[in-house]
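A single protein chain has been omitted from the complex, and every remaining protein chain is retained in its original position.
Labels for the chains are A, B and C, by order of writing; each one numbers its residues from 1.
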Amino acid sequence: MTSFAKPKIARKNEKRNAIGLVRSDYDGAMSTLCAGCGHDSVTAAMARAFFELSIAPHQAVKVSGIGCSSKTTGYFLENAHGNNTVHGRMPAVATGAIAANGQLTYIGVSGDGDSLSIGLGQFVHAMRRNVDMLYMLENNGIYALTKGQFSAAADIGSVAKKGEVNAMPPIDPAALALTVGATFVARSFSGDREQLTALIKAGLKHKGFAVIDVISPCVSFNDHKGSTKSYAHTYKYYHKGVHADYVAPEEEIVAQYDAGQVMPVELHDGGVINLRKLDDSHDPTDRIAALTKVMASQNEDEILTGLLYIDESPLDMHAMNNQEARPLNAIPYGELNPGAAALKALQAGFK
Amino acid sequence: MTSFAKPKIARKNEKRNAIGLVRSDYDGAMSTLCAGCGHDSVTAAMARAFFELSIAPHQAVKVSGIGCSSKTTGYFLENAHGNNTVHGRMPAVATGAIAANGQLTYIGVSGDGDSLSIGLGQFVHAMRRNVDMLYMLENNGIYALTKGQFSAAADIGSVAKKGEVNAMPPIDPAALALTVGATFVARSFSGDREQLTALIKAGLKHKGFAVIDVISPCVSFNDHKGSTKSYAHTYKYYHKGVHADYVAPEEEIVAQYDAGQVMPVELHDGGVINLRKLDDSHDPTDRIAALTKVMASQNEDEILTGLLYIDESPLDMHAMNNQEARPLNAIPYGELNPGAAALKALQAGFK
Amino acid sequence: MGALINDFVVKVGTVNGTGSASANGLLMKAIFRMGIPVVGKNIFPSNIQGLPTWYEIRVTEAGYSGRSGDVHLMVAMNAKSHAKDLACVTPGGFLLYDNTWPVDSLQSRDDVTTLGIPLAKMCNAEFAVARSRILMKNMAYVGAVAAMINLDMEVVHALVSEMFAKKPKLIPLNIKALALGYDYAKENFPCAKALKLESRDLTKGKVMMEGNRATGLGCVYGGATFGAWYPITPSTSVMDSFAQYCAQFRVDAETGKNKYCIIQAEDELASAGLMIGASWNGARAFTPTSGAGISLMSEFIGFAYYTETPAVFIDVMRVGPSTGMPTRTQQCDITLTAYASHGDTKHIVLYPANPSECFDMAVNALDLAERFQTPVFLLSDLDVGMNDWMIDELSWDDNYLPDRGKILTAEDLDAMEQPYYRYEDVDGDHIPYRTLPATHPSKGVYFNRGSGHTKFGQYTEDGAAYQEVVDRLAAKWASAAPKIPAPIIHAAKSVADYAIIAIGSSDGAIIEARDRLADTGLNIDYMRVRGFPFADAVSAFIKAHKKTFVIEQNRDGQLHNLLLTETDAPREKLGSILHYNGDPLSFKFVQAALIKAIGELS
Partner (left out) sequence: MGALINDFVVKVGTVNGTGSASANGLLMKAIFRMGIPVVGKNIFPSNIQGLPTWYEIRVTEAGYSGRSGDVHLMVAMNAKSHAKDLACVTPGGFLLYDNTWPVDSLQSRDDVTTLGIPLAKMCNAEFAVARSRILMKNMAYVGAVAAMINLDMEVVHALVSEMFAKKPKLIPLNIKALALGYDYAKENFPCAKALKLESRDLTKGKVMMEGNRATGLGCVYGGATFGAWYPITPSTSVMDSFAQYCAQFRVDAETGKNKYCIIQAEDELASAGLMIGASWNGARAFTPTSGAGISLMSEFIGFAYYTETPAVFIDVMRVGPSTGMPTRTQQCDITLTAYASHGDTKHIVLYPANPSECFDMAVNALDLAERFQTPVFLLSDLDVGMNDWMIDELSWDDNYLPDRGKILTAEDLDAMEQPYYRYEDVDGDHIPYRTLPATHPSKGVYFNRGSGHTKFGQYTEDGAAYQEVVDRLAAKWASAAPKIPAPIIHAAKSVADYAIIAIGSSDGAIIEARDRLADTGLNIDYMRVRGFPFADAVSAFIKAHKKTFVIEQNRDGQLHNLLLTETDAPREKLGSILHYNGDPLSFKFVQAALIKAIGELS
């Protein structure tokens, strides 16, 4: 079916940003995701970040792969061009687009399946190139659109909806990013809009490749007892059927907490995901320290969120390629074509 | 042209191993690599390791991708089946083969181009599965068979034969392996046969995925001044031509050094690759410590070699899959086929 | 519309993710239990929750397996698709909708009877919990439909008890919900007598099954021990089925260990490589996917072809190109699977038409791949794979033994006078012998490579040596034709000028259209091709007719073109009838297309 336009409710003296736009100017089509899906809150945070940064929507470009998460580029910034590519290959398309025009703001949206399995190679190589973009990895630990298979982000011991237990070690996008040279690495939670929005704004403004690993629970296939990527309290609505296409509506936990404190997202079995904000004393500019911290917190079974690492100094792709600032599509053909005389001259060498 | 059989020189009272074979029983076809190629010494080390471990050649299986390095599976263990697959996809073929028969000894040979670019995803996922194999990554910093383009292992600042300088951060296979859960991670140098052979033997005997990142210089395309993966003293033979297919013959440095000491492999420009053996006090069982050490040594511009990390405890792929020990091809069909009666019974549910 | 007995279509439109699937299944199964043949088609969105989804149940006493194209009773439970739902009703038909709230887009047609029923209102009054209110609404419309079509409620109740055997508490709830709808309909829709079920005895020995389940079962019975896959609609349920039955039949009683291995790969390139590696090492292996996966596997397909490694690819086709419409059906990978990969490559392809053939051909595919040491494609589609088909109960011959093809044992090798060479045509049948790793300490070893090689298995860049091998490959491929399932010919009662050629899921609609045309005196022969390379009979069949219409579900006439290039049939004898909007083929479409095409000729 065709996507529905989102009804615009014009509110009196609604807050306008620096370029005179209201928050709803950053909306997109109506989401077709499940009620309560973490991805929808990430979408809201992205729209809000662009609004608060007063970026003209048409100056932004949205790129995504394939998956429920990747669909969300349709659900915000309706005045920005979007490119919903093929599964796992968003980084290449985004990199090519950015090479063609480095003057726009690029945001990529992907999922843990899209980025860590089929797309792992492209994800890593975009980081190596330090492509100037924000890469949102909406992580629910599974392949949701194909109905709940484990992704490479599934934790050891996490139980699938159908019961099997994951035995393989997860690929931690943050740890991976830190080893292959990413220059902005963060982690957050779809339920923590404040922290997430702040990180998105920072990531959009970072020069180079920024990645945010966002825990974004799937209420339909990975929100049950035993899942390590769930909103625990939705578990009781779980229903098993021959054609299990029933999805219970669910609100999200909107987490709020102060620096230093630990925010527990309760799991039904008493297990807990701890989200701890980095104390302000933390210096996220030491790659090795950040990596050590990330891996250590993993062992302690808690997810370290916030800005994990940032380094503004490395050259981005354009600089590494010594490419001029003008978009490639804005260079007049006259400047590109050596002309007939030059062609004649260069062929002297072939006689 | 067809590969040449290596002439067998039968020497008197030649050393025989536990199964009565001599070293030359572990040879393969004559190498077609360039004289002085690092890969040939790695081949020799692999053959020697199998010989010293007294593994019956036909009980081994060799798998490789595409590249000069990947060709070498033809140059040892001529009585072992080999599978020279497609570029970057050896890990998948190897994993499938191992799943089919876990009772043989599997060795995979690949290059830095084969493993870190086109093959990165498969390389990482084989590690996650903890497939029981030894993965040799013969690392020369370039794509040699296609004549010298930078690979993802090229260091920042390394100069290509044609002059351009690499600006992108390298993917360090060891650091990568340590973040994605590999259970045996080592690094060595083709010029250090003693250390290399010892590591190969350990890797072959390790239960689970073992990777050895072997610096294996390319005398034809990456052995010049400015290259960070060269035998420095071969630089003076470098010759530039329109069709540069001339390759100068060259001997290798055979490095010898004691624990603790630093072994410098001189570079023409005075730059140095330091190879330091791990002091015996070092405990390579702490993943985070090993990773920290690897990344730190990188910053200090030295390459840490030896056994970097080992963990025997994790389940290998067969165990994770709860698969029985018999090779899949050895299970009689009778045990696999539920039979007509069962088919009738199960269909009751579809009426 | 006069009363239709055991020959009508009920279509249910709901919102996906609201649990209607089980209700619709219940409805269909109840009819089946009454001994009346049914066809179920699930038209669902590529999405998990909140979008329109339809389930079409065709009651067909004649036992046809295709769609009719009619909708006699539309159960329009989704206000969003109300207009579309009303539009699709056959003149004289009925539309049932929930009138608890006013439907904004509510329209009416004078040739359709719209019947409102306050399902939500009744359920909210009856049930407390939000979730059960939604679920029970589904049961309530089943009840209403039951009343309108004279469904046997005892059968329904029996099914409900089976469904909730594990949660008996739910049984009375559901029975109650059914009654709500049933009673309301009985009371308020006396008019609706047009659709009538009458018990029959026509489903004995039959089962209702999806093709993907049968394919998975076929891989179990065929002795496959290794499956690699990457999730993709509409092929995912093939591996779900294989996994389910392996867990049921392949776990050692004592040790609790598995006698099989399933690997969810990181992508399709990897699943192809995994399958090839396992097969090269002696396991019977397969990988299920859909079109996009075949594209990604292309390089590996050529590797398996040239190295002569058995490989079974199961392609459950969906609408292309690119991501296309993942939940709609098409036969659009015919060209791709015939020639997949760069360079000169030709493959064996099997075309199952229903779940029975999915089961049988999965076994054929495993045998053919090992016999001919080459890639074999089982080319199914979403309609066959994911819809509910009534088929004869699957049967199995316990005397079957897998054909592992030409594999040499250590004994064989020791018995050979001549040295062993991997790619030598020893028997003159174009098929060389393979060996498995570790077979023999000193004999039978070979080096598998996708690069140029001689018949001895040596690397080569010599043109003649290269050509000798690829020429044999072409001959080997051609020699497979007689070994693949033969075409099935439906001959007209009397000599026919015109004929039809088709593959796979088009079968049901074509058979039915042919029958209807025969009733009008138009006799048409029909050949259903079941595999590639084509049997000689195909060309003979085409030549024997004035015109043969190739009916297929794609835009470009892929089967038509394949017949043109891979048989010697004269071009002018071939016509093309194409259907590619993503819906399963209906006999009405085929009938109309044939009348038009034949009309244009005469």
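The working rule: a contact is a pair of C-beta atoms (placed from the backbone, for glycine too) under 8 Å apart; a residue touches a chain by one contact, two chains touch by 3 or more.
As the structure is a prediction and not an experimental result, all values here were calculated from the model.
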item: Visible chains in contact with the missing one; value: A, B, C
item: Touching residue (missing chain; options A:A92, A:L116, A:A144 or A:L291); value: A:A92
item: Which of C:R449, C:R514, C:R530 or C:H545 contacts the chain that the document leaves out; value: C:R449
item: Selected residue (touches chain absent from view) among C:V319, C:A481, C:A496 or C:I598; value: C:V319
item: Contact set of chain C toward the excluded chain (per top definition); value: 45-46, 290-292, 294-296, 298-299, 301-303, 305-307, 319-328, 330, 332-333, 335-336, 339, 341-346, 449-452, 460-461, 463-464, 466-467, 470-471, 474, 554-556, 558, 561, 564-565, 568, 570-571, 580-583
item: Hidden partner chain, residues of chain B it touches; value: 1, 32-35, 66, 68, 86-88, 117-118, 120, 143-147, 149-150, 152, 220-221, 237, 239, 241-243, 245-248
item: Absent chain, residues of chain A that touch it; value: 1-3, 56-59, 61, 63, 73-74, 78-86, 89, 91-101, 103-104, 121-122, 125, 129, 321-329, 331, 333, 335-340, 342-344, 346-347, 350-351
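One rule holds for everything that comes next: only the chains that are shown with their structure count from here on.
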item: Gap in Å, rounded to a whole number, between the CA centres of chain C and chain A; value: 36
item: Multi-chain contact residues (two or more partners), chain C; value: 266-267
item: Residues of chain A whose C-beta touches two or more other chains; value: 117-118, 120, 152
